[in-house]
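In this view, the complex is presented without one of its protein chains, the others remaining in place.
Letters are used for the chains, namely A and B, taken in the order the chains are written, and counting of residues starts over at 1 for each.
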Amino acid sequence: MPDPQPLLEVTDLAKSYALRGGFFDRTKGNVQAVDHVSFSIPRGQTFGLVGESGSGKTTTGRLIVRVIEPDTGQIVFRDEESGGVDLVKLSSRQIRPLRKKIQMIFQDPYSSLDPRMTVLRIVGEPLRATGSISRRATRDRVAEVLEMVGLSEEYMNRYPHAFSGGQRQRIGIARALATQPSLIVADEAVSALDVSVQAQILNLLRDLQERFRLTYLFIAHDLGVVRYLCDRVAVMYSGRLVEIADKPALYGNPKHPYTESLLAAAPRPEPDKLPIKQPSMESPSGPHPFGGGCAYFPRCPYRRDVCSREAPQLREVAGGQSVACHFDLTLANANSPAICGRENLQSNGSAVH
Amino acid sequence: MRPEGNTILEVQDLTIRFHMRQGPVTAVDGLELSLEEGRVLGVVGESGCGKSVMSRALIRIEAPGTIEKGSVRYIDRDGCEVAIEKLDPAGRAIRRIRWKEIAMIFQEPMTSFGPQHSIGAQISEAMELHGILRGRDRQQAVVAALESVGMPRPTETAEQYPYQLSGGMRQRAMIAMALSCGPRILIADEPTTALDVSTESQILDLLRERQMALGMSVLYISHNLGVVAHIADDVAVMYLGRVVERSPVRVLFAAAKHPYTLALLRSLARVDRDIPGRLEVLSGGLPDPFLRPAGCVFHQRCPECIRGLCDRVVPRWVRLDDGSAVACHLYGGDHA
Partner (left out) sequence: MSATSAIAAVRTESHSASQWRLMWLKFKDHRLALASLAVLGLFYTIALVGPFLAPYDSWQTSPFAFAPPAKVHFFLPGHWGRPAVYGMKVISNPKTFDRITLRDRTKILPVRFFVRGSKYTWLGLIDSNLRLFGVEDGQINLMGTDILGRDCFSRVIIATQISVTVGIVGVLITFVLGALIGGASGYYGGVVDNVMQRFLEFVTCVPTIPMWMALGAAIPSYWSDVKVYFSITIILALRSWTGLSRQVRSKLLQLRDEEFVVAARVAGASDSRIILTHLLPGFASYLIVSLTLEIPRMILGETTLSFFGLGLRPPTVSWGVLLQDAQNLAAISSYPWLMFPAVMVVICVLAFNFLGDGLRDAADPYKE
């Protein structure tokens, strides 16, 4: 049952970029990076946004934290203190107090921390920038959040170059927590980390969510990580949302051909079962510059004529599951090769001697 | 570790150090590895384990690191042994081996291609440098090479420049170039890490198919266990410059021995099953590269660490019945 008072409600969000070229950098056409995307996130949920590069998921995240200006759409933020506020309508000055409530964790731990600032200044920046708070109070709060993420208080005077990737990511998380936000947008927050470090950070994110009743918008391309962390998942392709479902439904019963192909191609630590063969066609998965028809048409193994003419709208097909596809095929279920993988006849990796 | 079957490349006791201002950093520490003919060896490890440095040393591009100890022996087509560690990195002998005997592909395809020449021209040049074919024959061979890697419209693509191709196509072109001289060994250093999963899956299938068609050996380096499961026959797990476990692929995933391998497998967030509760994590982090742990390199983070033994004595290799080999005191293998 959709929450009548979701923390974040995004409606019809769109952002396009001009394609430049030619002699004077003339505008050749438009690329729809985010193409009228709508979803909502209730308080306390971890909402996953998945897609490959060029799908528009990162842009969506940045639109929500308002570092990029949307062309159209509404982003309604509703927490205990502020009633429903449409972020899009606010000026950059009006937005500033709200930044306390919506924070972001970045992908690259090496470039998301200013190398010339101490940990104290980095983590304290959201506090100093959004309100008048004393030096001492800042220091206390920084010590507090560092402890929350498992870092010692004495690291405050060090510089980022003293820390490993995992530790830097913790510093980034501490920075995001400093102002007690309600919503955290995690933009590929674990993608650049090693497996063992990734596991630590995922556990940390889970613990923090339970402790502080945080809401996450978790942007990622790794379906395994999304499966572990997220309650509900939206799949983006070429700027459009093609499927939204609760986790069991998405992984057990995907309805969109693209979701199926993502699940099928994901590498898994099962040498006996390989991902099924991908269609050999090389098509770019980035945003399509020209409109008309379903964006997935060039790659879709189930395509028909109608798919090249009409773009399908997102519609609900089962409890809480919506798909943007003309055909309501039960494309895959938990037993199909797409999810289980095909048998590995190639490798010669069993005991020899 | 004694060589098995037809060993084509054998690394023994390899030690590579980098000399930094603050002191020496040991990137590879007494590493032992062997590659068999016609098989794919996956090398898995996290950052800082030395897998990239090790792979570069095999064709002597390990600079600015220096090989301080150990041997890298390549057995060529006539069965002769070549001591690669003794060759001059800029000399003629190693240049004859590079590409024609041992080729390498990288994470970033643009390391293989310059932007000013077409793909076809660059592949042709590689062939020319190794005296393969001439003129028209070579041109046809270039197109055939591109076709064999699944490049759509190979004749037209040969005329295109690297910037005109997508990431997946560039990777295919790089593979075509690497295979153009018919090497016996292909070293692949994380070639699919920067690609989308669907492209990655295609490239892995392609590599497997080419490997089987050419009877080539592949050394595939990755930090992703799923990728290794897809492509490898055998797996070597590296930590802090050493190989800690080496097994056939099915044995590794079904019955891993070394505590580090087990910890890695347990901490994976899987796409094919739900994981209730928390992920089992490896505590702590990598030790400071300037301060290497004594004894077993993993002992500080090992849940099974035996005090007095693991922190003092370096574990020896032990071969087990199921085909795996592990360097861990839990399986015997301590010094006298």
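Convention: a contact is a pair of C-beta atoms (placed from the backbone, for glycine too) under 8 Å apart; a residue touches a chain by one contact, two chains touch by 3 or more.
Remember, predicted model here, so these are calculated numbers, not experimental data.
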{"item": "Chains in view touching the one left out", "value": "A, B"}
{"item": "Among A:36, A:158 or A:273, residue touching the chain not depicted", "value": "A:158"}
{"item": "Hidden partner chain, touching residue among B:23, B:91, B:114 or B:332", "value": "B:23"}
{"item": "Sole contact to the chain not displayed, among A:32, A:46, A:59 or A:112", "value": "A:112"}
{"item": "Touching residues (missing chain, whole complex) on subunit A", "value": "62, 65, 67, 96, 99-100, 103-104, 106-108, 111-118, 125-126, 129-130, 157-159, 161-162, 172, 175"}
{"item": "Interface with the unshown chain - residue positions in subunit B", "value": "21-23, 288, 290-291"}
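The rule we apply is simple: only the chains that are shown with their structure count from here on.
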{"item": "Centroid spacing, where centroids are CA-atom means, of subunit A and subunit B in whole angstrom", "value": "31"}
{"item": "Complex contact set, residues of subunit B against subunit A", "value": "4, 39-40, 46-47, 150, 152, 166, 168-169, 196-202, 204-205, 208, 212, 223-227, 229-235, 248-251, 253, 263-265, 267-272, 274-275, 278-282, 285-286, 322-323"}
{"item": "For the subunit A and subunit B complex, residues of the former touching the latter", "value": "52-53, 164-167, 194-200, 202-203, 206, 221-225, 227-229, 251, 261-263, 265-272, 274-275, 277-278, 280-282, 284-285, 339-341, 346-353"}
